[in-house]
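Encoded as structure tokens, the structure appears first; notes follow it.
Only one protein chain is missing; all other protein chains are in place.
Right, chain A next:
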Amino acid sequence: MRPTRLPLHALLLIALLAVQSLAAPTFAQAQLTQVPGQNSPTSKEQVPLYVPQDDKLIGRVSIPDEKLAVLVQPEGREWREWRTNTLRLAIGGLAIGMTAVLAVFFLYRGTIRIHGGKSGRLVLRFNGLDRFAHWTTAVSFLLMALTGMILTFGRPLLIPLIGHQAFTPLAEYAKSIHNFVSVPFVVGLLMIMALWLRDNIPEKADWLWVKTAGGLFSKAGGQHPEAGRFNAGQKLVFWSIVLGGIGMAATGYLLMVPFAFTGIGGMQIMHVIHGLLAAGLIAAVIGHIYIGTIGMEGAFDAMGCGEVDENWAMEHHRRWYEEQLRKGYVEGRQPAE
């Protein structure tokens, strides 16, 4: 017979065992040697019942639903804290805080008037497509904000008012509307990006607007730094809505297909991101609505009928006004040159 040689698989087995014994002795291995011995309990009181569990415990399941392999996930506690307290504080706090700041500002500044009064001549600011894109995004955003708030605040605020039997169908409709309206929201978002992105690219003149806060705090009025089609404040709103909206849509759609791409931890994080972005966007939109309505004379016309007063255009967007003048979009004035 040939001298005995260890076959390859035996060598592999030895190597494997060596690697395993090198690994730190884990809880699992400690359990393997669990036999009655020196550490055995000597009274019933010594047998532990409550063993602290602070980490996720993941095993294997034989059922198709693989997410159920997570045996214990203590992280649910943090998510619970987020869902029952932090989320409500973030959304409610920012919305109420923003409203309060605006109320104080309104008392200080009042409606920002057109300094030179209305001229009566109109300049085309947003055409039909512009306004369609804006209102598609706006209406769907407001619907989603409202339905989201119903699901977030309904339990403490609405159930005591209308009762459980009435709130459940309301919440169910709110959930459906929230999901379905996300589609027109994304369509609107894509449209405003296609229409206005190039006018919202930050430029040097924006710096002056930021430094002077757009003349918002000069009570005399008429102190508006020169701006193109959109000033730095409007650009800020644009990028908030676009980037925040993309983030909300991405996390929102992932929440609608739960566990399709991530496990329980990912779903919890997704929900937190969705909630934080919602809190920020709702506050930003409250500011946007304020300055577009009671905050400034003549501003609503831009998105209302699409045409603004010539004096408003000259005061707020001089560079853009001059462009419109050249193009002949100012009523009653011949294109220059």
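Note that a residue touches a chain if its C-beta (ideal position, glycine included) is under 8 Å from a C-beta of that chain, and two chains touch if they have at least 3 such contacts; residues count from 1.
In this section, contacts and distances are computed from a predicted model.
Participant: Between "Branched-chain amino acid transport", "Formate dehydrogenase", "Sugar ABC transporter permease" or "Lipoprotein", choose the name on the UniProt record of the chain that's been left out.
Facilitator: Options "Branched-chain amino acid transport", "Formate dehydrogenase", "Sugar ABC transporter permease" or "Lipoprotein" narrow down to "Formate dehydrogenase" for the missing chain.
Participant: Tell me which of A:Pro258, A:Gly304 or A:Gly328 is the one touching the absent chain.
Facilitator: A:Pro258
Participant: If I consider the whole complex, including the chain that's not displayed, which of A:Leu189, A:Met267 or A:Val330 touches that chain?
Facilitator: Checking each option in A:Leu189, A:Met267 or A:Val330, the one touching the absent chain turns out to be A:Met267.
Participant: From the listed residues A:Val61, A:Val104, A:Val183 or A:Ala213, report the one that touches the chain absent from this view.
Facilitator: If we include the chain that is not displayed, A:Val61 is the one touching it.
Participant: In the complete assembly, which of A:Ala100, A:Leu129 or A:Leu151 touches the absent chain?
Facilitator: Checking the options A:Ala100, A:Leu129 or A:Leu151, the one contacting the hidden chain is A:Leu151.
Participant: Need a quick check: the contact residues on chain A for the chain that isn't drawn.
Facilitator: Per the touch rule, chain A residues meeting the hidden chain are 26-32, 34-37, 39-53, 57, 59-63, 65, 67-74, 76-77, 79-80, 83-84, 151-152, 154-156, 159-160, 163-165, 167-168, 171-172, 175, 256-258, 260, 264, 267-268, 271.
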